[in-house]
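With one protein chain withheld, the remaining protein chains of the complex are depicted in position.
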Amino acid sequence: MSFKGRDILSTEDLSKDDLLEIMKVTAKMEELVRKEHVSDLLSDKVVAIIFLEPSTRTRLSFETAVRRLGARSISVADAKSSSASKGESLADMARTVEGYVDCIVVRQPQTGGAKIIADAVDIPVLNGGDGSGQHPTQALLDLYTIQKERGTLENLSVGMVGDLKYGRTVHSLSYALAPFNPSYIYCSPKDLAMPEHVTSAVKKMGITVKETGDINEALQSSDILYMTRIQRERFDDQAEYERLKGSYVLTRELVQKGKKGMVVMHPLPRVDEITTDVDDLPNAAYFRQAHNGVYLRMALLAMVMGRA
Amino acid sequence: MSFKGRDILSTEDLSKDDLLEIMKVTAKMEELVRKEHVSDLLSDKVVAIIFLEPSTRTRLSFETAVRRLGARSISVADAKSSSASKGESLADMARTVEGYVDCIVVRQPQTGGAKIIADAVDIPVLNGGDGSGQHPTQALLDLYTIQKERGTLENLSVGMVGDLKYGRTVHSLSYALAPFNPSYIYCSPKDLAMPEHVTSAVKKMGITVKETGDINEALQSSDILYMTRIQRERFDDQAEYERLKGSYVLTRELVQKGKKGMVVMHPLPRVDEITTDVDDLPNAAYFRQAHNGVYLRMALLAMVMGRA
Partner (left out) sequence: MSFKGRDILSTEDLSKDDLLEIMKVTAKMEELVRKEHVSDLLSDKVVAIIFLEPSTRTRLSFETAVRRLGARSISVADAKSSSASKGESLADMARTVEGYVDCIVVRQPQTGGAKIIADAVDIPVLNGGDGSGQHPTQALLDLYTIQKERGTLENLSVGMVGDLKYGRTVHSLSYALAPFNPSYIYCSPKDLAMPEHVTSAVKKMGITVKETGDINEALQSSDILYMTRIQRERFDDQAEYERLKGSYVLTRELVQKGKKGMVVMHPLPRVDEITTDVDDLPNAAYFRQAHNGVYLRMALLAMVMGRA
């Protein structure tokens, strides 16, 4: 099983073995960073990091991964400075950049856009997020964090809390963790429930799913508590928003009432859905989770360029 | 003949020998990239890449050239984040940056701005495009593409099609290729004809020029067909635009009716003036043309810093 030359567009393209292989290489990268800080593994490679919509966290994480592996990079950090504004197609942009570099990392707002780019070029493409579609490196770093925090990916009870309707990360996580025999507690206001297509798909895979509006139910039984932000602009009825938002705020007190050893994750940025007094509890894994993104992206870069 | 310390502001400053020397070094750079991917030729140099107007293609191409030669760089990717917005002159900006780096690459919207910068500093300056003025690296990569695709620069028949009035690249190409005994077919709507000052200048150099509105005439006799985009906003009369635009769209069928071995070029970005079914014909050189920009810019960087 070689990843050399492969595109990473969606976690759905990845088998359980693929996922485990990625976890293994990510762990090696973490060790490399701890021991040697930086490496020259990709010192003869040039990577294009093309962000046509803003996302500092993901972009800086990819840039760090590139730097720590010694690769060179060229980058676009926002859409306005790009030729997309002159009407150029994604495919043409990609075919031009293909002649400059050895790998393309792309984030852009069009669902399916990463696939268009991957189809246009022969070099590997890593999807850094495409609109409401896929964001596979987030899902993979979530898996890696779960494995690291819990020691295993198997047989875990995972509570997902907040905006499950629009929260791309909880959809991806629901699929990505599916091969590892999890059970899910989906906890949200009714209007922001997990979409039916996700719920029914995971049920078909034999996964036990419980839906609730009460965060306490999620707290009682979750090995992993995955928090997301509830955005005011998702509500037509602002009074409803004001009424609900407090119910999905995780406090220190709530964490301490949760299942023993419960790991709290969040894709960040956090606004106020986790109070800052949670941050220094050992349960709070969200900053470690962000940091894991670097190791995961190092792994993918090295793998698709045939160096790991 | 040394290029060390020279500014590259305009192709008009370059003699036929200069042009041939640049072609030679560009070919060496292409070979270097194919064989070794990257080099440490400029690993002790720092280059400022200052883009005060957006141009992803040119900027990324320069950044790639810098990376592949192992140089370090600092960059400005848009005007808003620059101190130009505080009223600073180009000359002051340049004199400040001069103390940081060994070479300045600049693109900015003021015609003649690159010359102002070059006059203010002692380090070499490469003009990455100045307003409606010069864009010498585009003209030079066009020359290199012609030489590579046809095996020679001499005695070629070159059709230029589309917006010849505002298309900076076709003006520069008309001058840059002039020393090599070309003939030109200028094909455009009447309102977008090649400016008289260009036409009369190249005629004075003894070049045969044919002007036409019919793309078929260009197809029949062109060794090189250089397409450009016709922009809607150039027309006062939108009905006229709608009537004309179809006449200057290059299709697969048209290419196949063209002169045997005809090479199709385009400065990119393309919108719809070349249909995508042309892309996989061997005649379609426009993506190779874009890729050649990296080798050409590597050559210029190495030459002006005295390393080639």
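Letters A and B mark the chains as written, and numbering starts fresh at 1 in each.
Assume a residue touches a chain if its C-beta (ideal position, glycine included) is under 8 Å from a C-beta of that chain, and two chains touch if they have at least 3 such contacts.
Just so we're clear, the structure is a prediction, and the values are computed from it rather than from any experiment.
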Of A:T56, A:Q238 or A:Q256, the residue in touch with the unshown chain: A:T56
Residue among A:D18, A:D44 or A:D78 that touches the chain left out of view: A:D78
Residue among A:K210, A:R252, A:H291 or A:R307 that touches the chain left out of view: A:H291
Of B:E12, B:D44 or B:D237, the one touching the omitted chain in the full complex: B:D44
Chain A residues that touch the omitted chain in the full complex: 36-38, 51, 54-57, 59-61, 63-64, 67-68, 77-78, 268-271, 276, 279, 287-288, 290-291, 294
Residues belonging to chain B that touch the chain removed from view: 43-46, 48, 72-74, 76-77, 80-83, 85-88, 91-93, 95-102
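Simple rule for what comes next: only the chains that are shown with their structure count from here on.
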Relative orientation of copies chain A and chain B, as a Cα rotation angle in degrees, nearest 5: 120
Distance from chain B to chain A - Cα centre to Cα centre, in angstrom: 40
